[in-house]
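The complex appears here minus one protein chain, its other protein chains still in place.
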Amino acid sequence: MSVAAVTEYRGTPKDTQDQFHGAQLTYIGWIDHLMFCAPFAFPLPPDMPFGAIVEAVLPGAVGTHPDFASIDWSSVEWTKNGEPFTPDLSASLADNGMRHKDSLTFRTPGLTGVKGSST
Amino acid sequence: MTTTAAPKKLGLKERYALMTRGLDWQTTYQPMEKVFPYATYEGIKVHDWNAWEDPFRLTMDAYWKYQAEKEQKLYAIMDAFAQNNGHLGLTDARYINSLKLFLTGVSPLEYMAHRGFAHVGRSLPGVGARVACQMQSLDELRHVQTQIHSMSNYNKLYDGFHAWRHMHDRVWYLSVPKSFFDDAITAGPFEFMIAIGFSFEYVLTNLLFVPFISGAAYNGDMGAMAFGFSAQSDESRHMTLGLEAIKFMLEQDPDNLPIVQHWIDKWFWRGYRVLTLVAMMLDFMLPKKVMSWKEAWEIYAEENGGALFNDLARYGVRPPLGWQQACDDKVHLSSQAWSTFYQYQAAAPFHTWVPSPEDMDWMAQKYPGTFDQYYRPRFEHWAEREAAGDRYNNGTLPMLCQVCQIPMLFTEPGDPTRICYRDSVYDGERYHFCSDGCKNIFDHEPEKYVQAWLPVHQIYQGNCFRPEADPTAADFNPLLEVITWYQMNVGVDNAPYEGSEDQRHFRAWRQMTTSNA
Partner (left out) sequence: MSNVFIAFQTNEASRGIVDAIVEDNPTASINEQPAMVRVDVPGSMTIKRETVEEKLGRSFDLQELHVHLITLSGHIDESDDEFTLSWN
């Protein structure tokens, strides 16, 4: 559908990758851990190894959760834009097929938040 | 027998007809379509503007008379409240935070409504509709003025009120109400009437003004009670205008129905998302609570909105898409919203707190089956962390919905343990949404919503720093810089309630009212 307008109506997207100074946006949500009210948005370099998400990015965002120390990263289940996804931790985001504004979730089997409440 | 009787006084209907009809004329220097250039492009067909009926039949002279009377009453109350240090009669200074939210989030919308109805009044070729829009435009200007006047008394004494206008255009959660109204005012005049006149005023505004303002009175705030109910006395007329507008469009031409129905679907959902803020005001921010969000929703949406849509069914209108989801989510909305503001305390100019054990029991009683199961563990965990001197602050920016601009905090219909994710790819770019409602709105007019000014993305692009900031400096703290750019007093306006200046002052001043120490 198009916008009803008196002349031709075109919008300019405000969030294209070229406006992020070399970074691409990646969204990450931790399933069953809604103490973090919403998924996070991170501007990340496309050539960053995926493993840095686990080692450098997530600890700063969710590291104080009581479940964090118990995560077995080898059993974590990832999705990308809603589809199951198996990242290569040593390859870059770009080589993992990650594009600007892709949305990741990860599930940590056995860990379901404070008192199992998905908090 | 004399035949000269005193001239009969005109009845209300005759007076109204004389004051609202025949005031316009067919233009001759310019064609009518050039004088009213926005009257047809939305596709709404109107055959007879004289069929417009304003049921209140208020003429301009009566309008001025009654509005003046309302103003006199309102300002007398506000002056008396201020003169008598009425703020010290509040139940608790936590209450004042709901006013901060109101002033930064709602009052600027009143001004936009003033502009919107002025524009629509100018654009509609029917004189009855124009008079009603003119009155509403004046009302809305009155509302924003009285709100500023009322809350300026608090600005003298409490934190977080000083830069409301500046903040409205910048602060992350204020982009929610701001973008809502920007969306409405950039639509055509008929869509605006459905967006604001019908969907917001008739279906949703009671939820904003009635329980919350009754709650203001319950918590001892005569000032807010006065402006709130004075504004609401105009809303009855606005609701009537909105209802008349939709009936008029539907009666004028059967082709108008699908256009109007889409607008109802869109604007119900847009407005409902904005009301997320109201849900947490009722359930978490009022120290003495009048009713839960769930109860307010049941009375003002399910019961009254239900009656309205039953009535409109004769035109072929059905309740808006998303209605059932909104009804189902009434048991989750306020807790999910308050959790969000609690963890992003550092970026909001009002105070938050963990609900007390008694308040959690109140929530458990109002929300049996959901509060204890999903939300009490969260708040108790945070209370334990606070007690250990480790209050939880979320220092990472959230993913936002492209349409409502709220962090993606809403859960999947039927599963409050899963965040609801929706997305669309348009013109090679991926866009994310919090709900089917927001995705539908985007998919219908993607060219409009690709332009959204999403606060999180703007921060990451470096567009939310003061001109003198130096992002290359070694000690540059981007989030601190953003808060400074917001004009918040860092560590004061955005501090937790416990230990805040507001809390200390209120306690000390109250002490002074009851002792000579």
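In this document, chain identifiers A and B correspond to the written order of the chains, with residue numbering beginning at 1 in each.
Here, a residue touches a chain if its C-beta (ideal position, glycine included) is under 8 Å from a C-beta of that chain, and two chains touch if they have at least 3 such contacts.
Because the structure is a prediction, the values reported are computed rather than measured.
Engineer: Missing chain touches which shown chains?
Structural biologist: Taken over the complete structure, the missing chain's partners among displayed chains are B.
Engineer: Could you tell which one of B:Q145, B:S233 or B:T417 touches the chain left off the display?
Structural biologist: Spelled out, the listed residue whose C-beta touches the missing chain is B:S233.
Engineer: Who touches the missing chain here, B:L23, B:A51, B:A80 or B:A307?
Structural biologist: Selected residue, touching the omitted chain: B:A307.
Engineer: Touch as defined at the start, partner being the missing chain; which of B:P31, B:P55 or B:P471 qualifies?
Structural biologist: B:P55
Engineer: Pick out which of B:L90, B:A129, B:A195 or B:V210 touches the chain that's been left out of the picture.
Structural biologist: Considering the complete complex, B:V210 is the one touching the chain left out.
Engineer: Just checking the interface: what residues of chain B touch the absent partner chain?
Structural biologist: 11-13, 55-58, 62, 66, 69-70, 73, 206, 209-210, 213-215, 217-218, 225, 229, 232-233, 235-237, 239-240, 243, 290-291, 303-304, 306-308, 310-311, 314
Note that only the chains that are shown with their structure count from here on.
Engineer: On a C-alpha centroid basis, what's the spacing between chain A and chain B, in Å?
Structural biologist: So the centroids are 31 Å from each other.
Engineer: Can you tell me which positions in chain A touch chain B when the two form their complex?
Structural biologist: Answer in residue numbers: 1-6, 9-16, 19-21, 23, 25, 27, 29, 31-32, 34-43, 60-61, 64, 81-82, 99-103, 105, 113-115, 117-119.
Engineer: Would you tell me which residues of chain B are touching chain A in their complex?
Structural biologist: Result: residues 37-38, 41-43, 188, 191, 336, 339-340, 343-344, 373-374, 377-378, 381, 390, 392, 394-400, 407-409, 411, 416-419, 421, 423, 427, 429-432, 443-454, 456-458, 460-462 of chain B touch chain A.
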